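A protein chain is absent from this complex, but the other protein chains hold their places.
So, chain A:
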Amino acid sequence: MTTTAMTRAQAFWRGYLDCAPFILIVVPYSMLFGVVARDAGLDVLQTMSMSVLVIAGASQFTALALLQDQAPVFIALLAALAVNLRMAMYSAALVPHVGHARLGTRVLMSYLMVDQAFAVAVKTYEEQPGMSPAAKVAYYFGCMVLICPFWYGCTLLGALLGRAIPESYALDFAVPVCFIALTAPLLRSLPHVFAALISSLAAIAFAWLPWSLGLIVAALIAMTAGAQAELWLRRRQESRS
């Protein structure tokens, strides 16, 4: 793939295609949410409202489970928001690439910010430094325009089909598999590998923290580890030359 000026239309469709494999994950995951939500006693309108207003699967499952356990609304809200805190890091990481966009565009980009689109987009931005700012924005929307309708549609399908989907399909496992598929291509330098390793170990070490805060702590430690590893490698190279 050349880095020579990609038109906005080309960038949009590249994003669309690059995100296509994740349909394999979004379909079962959103259907599972539909099923679980109906099972918990929500009606179809409630189930869909949650998926459309929040579009963040993990936090929706968390909120639902806590509501079902009769936890206070405030606690359920904080726990679900803690699961989504990672997206503040995505938001920051996207600034150098698409921060130039108009406010309205950034609002829409924020609403649509999900793990898959973030990971796929940032990987492409870094691999193709020649991409124009406008192409970067178009690419991002290409990623999301594909994922979003499937997210809504399959939540609805799950909500309508309900228990017709047997548990033996182990659909819950689609989530870790998805994140593994997102991580593997990101391991493109030694500091990246080091950061991933630290992230994994820190997640085990801080698993005891409440409200998924272990995830945030582990992520911050791993980011620092990656950055320090990069600086160390750079210093070593400089002292050699």
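Note that in this section a residue touches a chain if its C-beta (ideal position, glycine included) is under 8 Å from a C-beta of that chain, and two chains touch if they have at least 3 such contacts; residues count from 1.
Convention: contacts and distances are computed from a predicted model.
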Undepicted complex member, UniProt protein name, chosen from "Multisubunit sodium/proton antiporter MrpG subunit", "DNA metabolism protein", "AzlD domain-containing protein" or "Thiamine biosynthesis protein ThiS": "AzlD domain-containing protein"
Touching the absent chain when the full complex is considered, from A:35, A:119, A:143 or A:159: A:119
Touching residues (missing chain, whole complex) on chain A: 21-22, 24-25, 40-42, 46, 49-50, 53-56, 59-60, 63, 67-68, 73, 76-77, 80-81, 84-96, 98-101, 103, 106-107, 109-111, 113, 115, 118-119, 122-123, 126, 168, 170, 172-187, 191-193, 195-200, 202-204, 207, 214-215, 218-227, 230-231
